[in-house]
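One protein chain is absent from this view; the other protein chains keep their places.
The block that comes next holds chain A.
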Amino acid sequence: MSRFFDAGSDSDSESTQSDEPERFQQPKLTAAAFAFSDDEEETKRVVRSAKEKRYEELKTYVRNIKNFRKNRDIGSLLTNFEDLWKAFTKAQTVIQKEESGQVPRFYVRCMAEGEDFINSVWEDRNARKNLSKVQSKSLATLRQKLRKYNREEKMAAEIAKFRENPDLPDSDEEEKRAEDSDDSDSEDDGASDAEVAPSTGTSKEPSRSREMSKTKDESDSDSDDIDWGSDSDESDYSDDDQDQYPSMRDYFLKNAARGKKGNDRREMIELLHELLTIAEQHNMTPGMIVKIKFGLTAAIFDYNLAIRYAMKPDLWEKVNQRVEDLLDQLLTTPDVIVGENILEENESLEEPPYRVRGCILSVVERLDDEFVKILKNCDAHSNEYFESTGMVRLIDKAVQLLESRLPKADDAVVELCTTPHEMCRGYLKQVEHIYYKVDKRIFQQAEGEVPADEPTSEQEVDRRCKYIYSNDSTAVLRTRAILYHIYHHALHDHWYEARDLMLMSHLQTNIQNADPVTKIHYNRMMVQLGLCAFRNSQIREAHNALLDIQSSPRVKELLAQGSSQRRDDLTQEQEELNKLREMPYHMHINLELLECVYLVSAMLIEVPYMAAHEFDARRRLISKSFHYQLRNSALKYDLLGPPELMREHVVAASKAMRRGDWRACRDFVIDKTMNAKVWDRFYNGDQPRADKVRAMLTRKIQEETLRTYLFTYSNVYDSVSMVTMSELFELSVGDVHSIVSKMIINAELMASLDEPSQTVVMHRTEPSRLQSMALQLADKLANFVENNERLLEMKQGRDMYYGRGGGGRGFGDRPPFPRGDRVGGGQGGYGRGGGGGGAWGNRRDNRGPPRDQRGPRR
């Protein structure tokens, strides 16, 4: 096989030339194989005349241009140039055939001179001013077009060549070309080889026109391949051997042309398929085959140009097979080394150890991306939407491969092994497919139903994340790994692990600087953490975790689960970006569950707080959206029916709690509709476990309602029996005792416990409604008076300073509210009242009732 490569010194032109007669002998096969065939055949048939015709055409245009240049008729010049370019593209095929891609000199000269002329006109401002509007407009267009055209690689090169010695006559260029054609051609090819070799994927150098010519070329040889593949009889064998070399070359060329215009993508895939069959039939080296397979997957990926649209599922299926195939092969043949860091020159395809450039991880990642896109594209409730395990298997294989290539102690060439970075990427991909799934075994393990040594997804995630923590050098991968890890912990109710990991990572401090996708994962993690906290009866933590997400109206966007409403402030581009970032449906977090959990936690915190600070002027809102819901329900309807929506349930429950009716509260929060909508969704509908959450919730409701009750009604009690309370709230006396004690310790309740009689004795030092209002009023009036005095000072100060008497508008000389007889009582009284109020406020915690100061005497 190596002889193909030995033959590499041959020039392309020779081989194609040698092919040519053969090709014409078999015209039948070209019929449907390529797009250009018709055109081509036609030009072949009338080859001489066509050349003349085309050249004639070109030359007339060139002559015209010269004339118009003299006349300075810019408008006609523009149309002529445009025609000329059109004619030239038409003539390409002919030029290709006749001059092997060399652009005729007269054409180049015309372009160069045209540009000079336009530039000179452009520079000459006076002349430009004299031009008519139409003229100057076409001048600008022409200048731009010409520039663009000439700047293209090919033309630029030609023009540069022309400018080196512009004086060569055009007339003899044809002869000259005839002489040159051979070696210039080979030169050309040599150059192209050199160019292509070092940078397969990235080279963007080859000009468009050359590329087109190559495509042409290839399609020709391509036809050979197809032809050869279809009727692979033994007689052709020797011929084929020769042919295979160009086809290999074509592959490289193709690869070089990847991602450029005018490259038929479908054809490319066909070609590579053929190549693969050839390679396999001929037992080529695994290195070669792997190389081709890489190319093939890349080509299929390229088939779909627009990133935002998903691949067709069948196409994806195809790539999936291909990649799996490739992975299998790589796994079975350990002597093939694949790596991104292997340069094109260092590839060794023919002898072991084979080295192939290419990154299997990138391929798998790309495949995964496409997969996600397909999932997002199809209807989440249809049958098509199922999560294929194929992807996971594939990723597992890729990781296996990477693991097998991990550097060993005795390995000399470390750079060819898997780098830790690659390993991290692989692991992260794996984790990405595990972390959001609930593994029931973990719960069962915690309950002892499953032996502790059974492997669960948690260990898998754990192991991989830890590898990433210790080996990752970029912050991005580690951050993601932490996020996934926390998510996974939270999903399985490992609240303390999740929280500790969260706190240790200090993610919240610098998440602002992260990229949007990481932020989305952060939000998802936060939400999941909140849910976990709720299930573990950490209501306050749950509330805090969910507060940020829930207080914005764009929950959906923050979690990348679709956009909540049309947003006019986003550009088309941003919207598409948002679309791209969206999560596939199976990874969504139930938003209603989220909101309900948030509102219920807010209720459990806020209602007792509201009851405790009913008259506090400065009380703050713990949860704005909860208050919004409360107010909303009050405003919206005149008559309140039984609640239907989840929010209405929570609002109704809050009202019941406010009254101290815990049973009603519980019945509102946990009833049939709420069960169906929310509570059954915990743990993926695992009833016994969801029941535990409900029990926890009931208990919390009892406790908080008791607190609310004490806050609200403590002023009507002299003492309360704890036994009665425990009966009222169905809590044990011990629980009531502990709750009341806690309230007393926190100075929330002015009371003391009387142990022998099991009662709570109220101290009645809480200000009554009237008293607290009077305090508020005193505060307000004090403020007011202070402001008034400041205002007066301002005016007087101004007056004194500027020495202008009575400059004000009439309030300077008279206090606005004279302390006359009628108001005097109120205002004079204020001073005493305010002072008393202040002293009284300080004494709040004293147990002695300073009742004498305020309120009516008995």
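Couple of notes before you dig in:
We take it that a contact is a pair of C-beta atoms (placed from the backbone, for glycine too) under 8 Å apart; a residue touches a chain by one contact, two chains touch by 3 or more; residues count from 1.
Just so it is clear, contacts and distances are computed from a predicted model.
This figure omits one chain of the complex; the name its UniProt record holds, of "Vacuolar protein sorting-associated protein 33B", "Eukaryotic translation initiation factor 3 subunit H", "AP complex subunit sigma" or "Globin domain-containing protein", is "Eukaryotic translation initiation factor 3 subunit H". Only one of A:A446, A:L503, A:V723 or A:L791 touches the chain withheld from this view, namely A:L791.
Interface with the hidden chain, as seen from chain A, comprises residues 715, 764, 768-770, 773-774, 776-777, 780-781, 783-784, 787-788, 791, 794-795, 798, 802, 804, 807-811, 814, 816-818, 820, 822-823, 825-826, 851, 855-858.
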